[in-house]
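Of the protein chains in this complex, all but one are displayed in their positions.
First chain written, first letter: the chains are A and B, and each begins at residue 1.
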Amino acid sequence: MTPGSFAVILVHLVVAVLVTPLLIGVMRTVRARLEGRVGAGVWQPWRDLIKLLAKEPTRAPGSTPVLTLAPIVLMASSLVLCALIPLVSTVALASVPGDLFVVVSVLLVGTVSLALLGLESGTAFGGMGSSRHMVIAAMVEPTVLLSVYALSVPAGTSDLAAIVQARVADPISLLNPVSLLAIFALVVVVIAETGRLPVDNPSTHLELTMVHEAMILESGGRDLGWLELGSWLRLTALLGLVANLAVPWGVAPDAAPLSLLVGVGAVFAKLVVLGAVLAAAEVFIAKLRLFRVPELLAGSFVLAFLSVSASYLVF
Amino acid sequence: MSALLAPTLMDAGLLAQLAVGGLAVVAAVLAPPRARNLAAGGALVATGLAGAVTGVAALLGVEAGGVPVPVALPLTAPLDALVLAPDALGGLFMALAGVVVALAALFGIGYAHGAAASRTGWTAFAVFAVGLQLVPAAADAISFLLAWELMALGSTVLLLADHAARGPVRRATLWYAVMTHLSFLLLLAGFGVLVAAGGSTSFAAMRTAGVAGPAADLAFVLMVTGFATKAGLVPVHVWLPRAHPEAPSHMSAAMSAAMVKMGVYGMLLLTLRLLPAGPRWWALVLVALGAVSALYGILQASVQADLKRLLAYSTTENIGLITTAVGVGLLLRDSGQSAVADVALVAALLLAVSHAAFKSVLFLGAGSVLHATGTRDLDLLGGLAARMPWTSGAFGVGALGAAALPVTSGFVAEWVLLQGLIHVDARTDRLLAIVIPVTMGIVALTIGLGLLTFVKAYGIGFLARPRTSAAADAREAGVAMRTAMVAGAVLVVGLGLVPGPLSQALAAAVAATGVASVNGAGLAVGAAAAVLDPVALTALAAAVLVPLVAVNVVLARRHPRREVALAWGCGGERTSPRMEYNATSYSEPVVRVFRASLQARRAVDVVHPDSAPMIVEHMSFTQETADVVESRLYLPATRALARAGDLARRVQNGSIHRYIGISFAALVLVLVVVAL
Partner (left out) sequence: MSTARLLRLITRTGRVAEPLEPPADGAFVVREGFDVPPALRGSAQVRHVDAGSCNGCEIEVGAAFGPVYDAERVGARLVASPRHADVVAVTGVVTQNMAEPLRNTVDATPNPRVLVSIGDCTRGCGLFAGSYAVAGSVDDVVQVDVHVPGCPPDPRAIVAALRAVTGR
């Protein structure tokens, strides 16, 4: 691994961890302002996180190490995700490329650790959240793979960094139907994977409507702190990926300090804008009934499939 | 030097397998009951290891340029001789079979009890193991079929082991016996066509004869159906979910991890060695069969509550994926994209090897659970991770491999398959432009459902709290069983950490180029040189974990974990483990979403006390997810067959005049035909 790629990974991790709670804060504030409230401010998620890490976690009898390990595994998978996805720079990590399937698998490691945590609690709600979460993950898989596949056909490779670089080099390709369909399908994927409306309501208190929240009902203190940060990091990584695929300018092509600085600024701006738009959209939509979600995901699959077919048949 | 050593090593290995296998039979028959497990099992472990060594020598020996010297064992007339000469492909499957047999036999030393530990039980397993290991070594049709039949015979007998204790065993064996002999007949017919067209029974002669046209098509259809039956592809898979659960667990592991691979070996033998220049529609048939099996298999697996039935359906799914990869590889070879075709074929072999590894661990784990709790119903298990840590750990690793998560061999195999699909150039070929995205979508859906299935299998069975006293009283397995499971788990992860050398070895089996080893153990495929380096990925994950764990440890010292009395279940007092989600409820959303394909039948029975019709005294919910293919295809077919039989019986009215009349008519017909 060259010093350049080492620096890039470090920048990715530091930026991701620092920016993520801020992004959540921006999203909550946008939502609050649209609802006529003041909100807690953009730094509240940071305050919540620091407080959580300073609280004691608990352990009920009969628990297995999954209770302690799942939050750590989720955090690790989210951090590796942020390291691999071209957030700030497209410098190729020669030995650990940001390859499509590797990135998806790392995402799935986090998904599985959450699901196992839900089952571990031994309560009805945990199992319910786990079941719903895995069904949604299973149904979103085809769309994930097909939409990035569609984006990889023009670039000739499944390496995400190379795809972003190819899109920077050929701006016209951003507007063709293949691209637009694939990005749209990816947006639905991000919403489903990160548990936002209309697939899941992140702020619900009704257990029967929960998907993500239900799996973490039993975790408190720093366990919960890691779980929250890990889930937020997934949102950052996926939103960053969509942003850099849709609007690839600003991504650093190398590891020079100036381009990295520009890259950091660019990804921060893109994340904030995309997050704000997502939060604003959430004000206008209600959560879908759980058994309507497969219809939504099937629809996004059709879009992704059309996108792939178009990439072969038309272009 | 290796070219000189390799042929003799192979011959010695083949003879060793036969000899030690025979020793195992002798041990099974002569050893006293207490020592029988150890003696017969030990001999079979040695047989398996001999097979593994021979197979690896065959696989690598050809890489070094050596020529296999056939081992010919004389048989009684009318059969000529048993000719054994494994090539690289055969060597790979022999090694696979050998390792699985060794693991299963080691497990069986600790596990076999009751009828499975009797003389018949161990003899049957020995016969099965020898047949299994010799199928890939066969160099002509007769030897192939002989070894095939030995395999079938041994497995049928051992399947019957528990028949006195449990009713479903007999039905399962009946289905299995009928279908395996159906496959035998189809193979016999197919080989017959090839022998008639080619003139000789040896595979080399069939290849040089270059059979083509309608004869080749007929042989293909017959033999693919026969191999598909053994491999467990839809719609001829119906014996699999019945037979694998009912067999003793070490046998289930061998059947699921190795025996079904012989069906795959057969298909590869047919399409790559015997009839290499087949038309396009052959590849499409394989892709279609594989895709349907993969999807149907994992769908059924995801809704099963019976652990072993879940694993059996998962085998159908994996074999479906392997067949799809083979089909895609052949399709691409036909389209002229040989580099990508090679990637797809290597992916198929990687899938086969990784499936053998994780499926044996999973079945052995299921056997350990069955042994400890007496049940394989996930709805009655739970909390086993605390009571059976070794089993739980090994099963967890196997589940990781089955779900294709990093850094297991399953992950490597899926990665190579997806790379193969992604790098197809379909811009000029309309057929590929449709087939490849559909295949990718199906593969992706099976990955997703596979994740759900194995999270369910592991989470419901091993996590949470025990749902019954059987689960609460479970105790860890013995040394032999633990060793076998851990060895399998080590294989699952170990093979995943060295994808480069592994793929290069496998590439030799199908004469593939375009896979290379980089960065030590990493893998690079295709012209676009996509790279997978699991070691580097692990290093990245470790680098990320170090500061994370350090921070966590510091926090843990300042804010230690508090033990509480209750899990949070809304503060209620009367919570019990029965309120947890179980396997049936976990997959309820899947049943609902895919209700058209699963056609689950549900019944809710409510019993009221006589005096108070508004009060519920007892309520029960039953869900039955029968195999759709079985109930929609086979049951009507068998009923039609039974009706035809009834009609035919009317001819037999006991009148001797009618019988003589029929015989006379038959004689006249024969004379007429002969005259013509």
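Note that contacts are C-beta pairs under 8 Å (C-beta built on N, C-alpha and C of every residue); 3 or more make two chains touch, one makes a residue touch a chain.
What you see is a predicted model; the values in this text were computed from it and never measured.
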Given A:L224, A:A246 or A:V308, the one touching the chain that is not displayed: A:L224
Contact with the hidden chain (one of B:R562, B:R602 or B:R632): B:R562
Which residue of A:V17, A:A40 or A:V262 touches the chain not shown here: A:A40
Contacts of chain A with the absent chain, listed as residue ranges: 32-41, 44, 47-48, 50-51, 54-58, 204-205, 207, 210, 213, 216-221, 224, 283-284
Residues of chain B (touch criterion as defined above) contacting the omitted chain: 562, 564-566, 568, 570-573
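Note that in this section only the chains that are shown with their structure count from here on.
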Cα-centroid distance, chain A relative to chain B, in whole angstrom: 35
Chain A to chain B touching residues, read off their complex: 1, 9, 13, 53-64, 66, 68, 72, 75-76, 79-80, 83-84, 94-97, 99-102, 105-106, 108-109, 111-112, 115-116, 119-128, 130-132, 134-135, 137-142, 144-146, 149, 152, 156-159, 217-218, 221-222, 226, 290-291, 294, 301, 305, 308-309, 312-313, 315
Chain A contact footprint on chain B (complex, rising order): 302, 382-383, 385-386, 403-406, 411, 414-415, 418-419, 421-423, 426-427, 430, 432-434, 436-437, 440-445, 447-449, 451-452, 455-456, 458-460, 463-465, 519, 522, 528, 530-533, 536-537, 539-541, 544-545, 548-549, 552, 555-556, 558-569, 575, 577, 579-582, 585-590, 592-593
